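Next up is a structure, given as structure tokens.
A protein chain is absent from this complex, but the other protein chains hold their places.
Coming up: chain A.
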Amino acid sequence: MKHYSAFAVAREALRYHTGWERAWRSPEPKKRYDVIIIGAGGHGLATAYYLGRNYGIQNVAVIEKGWLGGGNTGRNTTIIRSNYLQDPSAAIYEKARGLYEDLSQELNYNIMFSPRGVMMLAQTQHEVRGYQRTAHANALQGVKTEWIGPERVKELVPIINIDGPRYPVLGALWQERGGTARHDAVAWGYARACSNMGMDIIQQCEVTAIRSANGRVTGVETTKGAIECDKLGIVVAGHSGQLAEMAGFRLPVEALALQALVSEPIKPCMDVVVMANTVHGYMSQSDKGEMVIGGGTDGFNNFTQRGSFHHIEETVRALVETFPMISRLKMLRQWGGIVDMTGDRSPILSKTPLGGCFINCGWGTGGFKAIPGSGWGMAQLMATGHSPLTEAFSLDRFKEGRFIDESVAAGVAH
């Protein structure tokens, strides 16, 4: 792998950019790997990367049905934060946020991490109390957040309307080191680093069955033939239920559509991420100048990667009230992704009833921010059989009543 640097850019500029090589190889699958990861999105690639980096397991294949990073990794609104209420959530999201800080240097790939600050608006008295509680919880967890008043909100976001008639801004939970990153680049950077370690990333290869013997996984059947493995990681978000069925167990997960949209590009007007959870809308401005907008999920089971228009209408209506200046912006693109929602709105990183088979799913509407932490914990779980980061997120927590209830606790927009 050629090192990316300012010198490399200058060198290639002098020879008409003829010296760049492909960032990762596209090999045909071998007959056998130590570990197969199903799903070459951010979480799958990060899991493979930390298996190699932290545990020296490099005989790894990452199998992808479509193209690399083409699922929810390329469909989210790129927000990174770790201001969660529950301890296990704060631990894994803060681990991820910390790893994002120097991920560009580590991967030698510019993921454009921009710790511009994330602001979660409190627009009802209930939210004020909820976020003050979260701020205190974060202080105990070692996650740097603070409660700020409406004047400070207006100072940080001049385009906001803090005294709207229906939803006045009463304050906000502010995480200064939260922000955004280039979502595709996160997948591409991990893929390049994995490929450089000798791992095989096999795209356009759909898993059609999971093979097992004596209660242990032995391999997978794919559209490119059968591949054997010692350990299998299922990291496929929306289609987790279908893969779990192949492996012979069921998941407490339902698939819903979550939509996002971007406006035409405009001059810089907002340099933080603003989330308004009472009205279910959040917005940030991309480096190109587009306003990136997301909202809540559609209400019904859906695998089509497109959602209902009226959900977008609701999100935009709410945001126009809080940001009056966006009312005449044209929206350029809208898209949907299939998110895997669990009963307590927290992910599942766990061993499964099938020996040697592990699952990482259920990130629902908030997976992008967790990619490095999720990969770190999942790699530890797969390599050693135990990880303090993922322990609380096991599959049996639903039966045992150990919920990590973020649906009502953290004020996450769902």
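For the reader, a short list of remarks on this structure follows.
Following the convention adopted for this analysis, a contact is a pair of C-beta atoms (placed from the backbone, for glycine too) under 8 Å apart; a residue touches a chain by one contact, two chains touch by 3 or more; residues count from 1.
To be clear about the criterion, contacts and distances are computed from a predicted model.
Between the names "BMP family ABC transporter substrate-binding protein", "Tetrathionate reductase subunit TtrA", "Sarcosine oxidase subunit delta" or "Peptide/nickel transport system permease protein", the one given in UniProt for the chain missing from this structure view is "Sarcosine oxidase subunit delta". For the options A:Lys2, A:His136, A:Arg166 or A:His310, the residue in contact with the chain missing from this view is A:His310.
Per the touch definition above, the residue from A:Pro252, A:Pro265, A:Gly289 or A:Gly355 contacting the chain not shown is A:Pro252. Between the chain not shown and the residues A:Gly19, A:Gly225, A:Gly299 or A:Pro388, the one that touches is A:Gly299. The omitted chain makes contact with just one of the residues A:Asn110, A:Gln203, A:Gln242 or A:Ser286: A:Gln242. Residues of chain A in contact with the chain left out of this view: 239, 241-242, 250-255, 299-304, 308-310, 342-343, 398-399.
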